[in-house]
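To keep things clear, I will list the structure first and then write my remarks on it.
Excluded from the complex is one protein chain; the other protein chains are retained at their positions.
Should a chain be cited, it is by its letter among A and B, assigned in written order, with residues numbered from 1 in that chain.
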Amino acid sequence: MSALLSGCITLTTDFGTRDPYVGIMKSCILRRFAAATVIDLTHEIAPFRPEEAGFWLGVSAPLFPAGSVHVAVVDPGVGTERALLLVRSQQQLFLAPDNGLLGFIMQSWPDAIALRIETQALRELGIEPRSATFHGRDILAPLAAELAAGRCKPESLGPVLVSIQPGKLAPASCNSAGVVTGSIATIDRYGNLLTTIDARMLESMRAPVVTFRNQRLEVLRTYGATAVGNALALINAFGRLEIAVASGSAVRSLGADWGEVVQVKDEAPLP
Amino acid sequence: MSALLSGCITLTTDFGTRDPYVGIMKSCILRRFAAATVIDLTHEIAPFRPEEAGFWLGVSAPLFPAGSVHVAVVDPGVGTERALLLVRSQQQLFLAPDNGLLGFIMQSWPDAIALRIETQALRELGIEPRSATFHGRDILAPLAAELAAGRCKPESLGPVLVSIQPGKLAPASCNSAGVVTGSIATIDRYGNLLTTIDARMLESMRAPVVTFRNQRLEVLRTYGATAVGNALALINAFGRLEIAVASGSAVRSLGADWGEVVQVKDEAPLP
Partner (left out) sequence: MSALLSGCITLTTDFGTRDPYVGIMKSCILRRFAAATVIDLTHEIAPFRPEEAGFWLGVSAPLFPAGSVHVAVVDPGVGTERALLLVRSQQQLFLAPDNGLLGFIMQSWPDAIALRIETQALRELGIEPRSATFHGRDILAPLAAELAAGRCKPESLGPVLVSIQPGKLAPASCNSAGVVTGSIATIDRYGNLLTTIDARMLESMRAPVVTFRNQRLEVLRTYGATAVGNALALINAFGRLEIAVASGSAVRSLGADWGEVVQVKDEAPLP
């Protein structure tokens, strides 16, 4: 596995920012690795939707310096027997509970490898859970520090797994008729609907048309390419299909449930 | 232009903190300049009010180390033909779209110089927009990294402009009768009304009295200098006139619209 080091650690949680839980995780990183650069991705993941954290990591992590360590704590099962995982892909490391959070990354990136983090390996690093309820602080933060500091080899942490919990968010698929089916992966603060559909799946289409909640949407270039209030689809800054409303909120105008199906069909396919 | 370097970059946006958009901007800074110190100013600017970002930058930026780079992304016109600007003033650099955001700084600081950032200059730095919708990530973040790292001279980025979009927030003015007229520049979380009126404009007044929404307010020293619930004016920590309510909220007690007029008159002028 990679020996690349960036010193960079990102945090993605459902902790919010009202309580000092995020700052406390940082204290446990800095105690072991004072030179770490710690970046908050988001602390507003819905507590019972770890898959949303995995989606955001999937679109964000490749932008970080090679060798960055991404810690995700959306962990309703903390204190139960769920495993902790290390996933390596795209020269990035991911640490999270095995509860579906990293399923999207495992299914999306062919080079992804998952390890189960073993208690014994943690013990050798001096990492022991001091609580039953805050493994983000007790285990994942200090482990991220050791990895980011280059003092611990990922492959030493435990066995490679053949499969992990897949989670409720699958990559989009294409059927034999050329129809691409994906789903709503997250809804951002502007009310835009980010889907799992990768732009590369639409590259060969000559006239892609999006179907969502009985809407028929063309794929435009920017939010401003239609009149204010109109719904549209576009390829967003992450190379994914997104449904939006010009100068408005798609979730308010169209409605949308997390995980809901979105389809794309080519209306002018090559014969 | 200045060769001062602080390694410090600030971010001011309308992105909120629910989605990872701010963390993603930081990834693009760190990939180019790992030693940057990135400071969040605020990510809660009203999306269609870039002028508010400019006001906060005007009061905040002079406090940062000389050579800091301030990135502001409130950019409803992203993907259209609006220009991107670099403004230099007070040994600070500012990067933002040309949509009124930097108008207040240009009008307030006599030493301010604006450049239009040219596509060709960006290309020479290896900066190309990879999306039509997230120029904060694709252009301004990497450019801030290059500037803060000292690898790019501001004057190499494009031509000096004679004028930029002024925006809806002008510096306060004084008429021939000595009456100072300004406006509400922002309303903070405590409900205080921060105005554009610089304390130096009131220095020669012997008995300044503030008029706002039919209130007649004296200029006191601190929030606690009148009884709880009373409205007051004071010179705030940024050297600006502010309207407040002791242990209360001015916006709730008095009401206030963004941009609304505030006046100050000397009731005991020297004869």
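Just so it is clear, a residue touches a chain if its C-beta (ideal position, glycine included) is under 8 Å from a C-beta of that chain, and two chains touch if they have at least 3 such contacts.
For clarity, every value in this text was computed on a predicted model and none was experimentally measured.
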Query raised in the report: Looking at A:24, A:66, A:112 or A:199, which residue reaches the missing chain?
Result: A:24
Query raised in the report: With respect to the chain omitted from the figure, which of B:15, B:33 or B:56 is a touching residue?
Result: B:56
Requested in this report: Go through chain A and note every residue touching the omitted chain.
Outcome: 15-24, 26-28, 30-31, 34, 47, 76-80, 130-134, 137-138
Report summary line: Missing-chain contacts on chain B, rising order, are 6-8, 10, 12, 17, 37, 39-44, 56, 60, 63-65, 186, 188-190, 221-225, 234, 236-237, 247
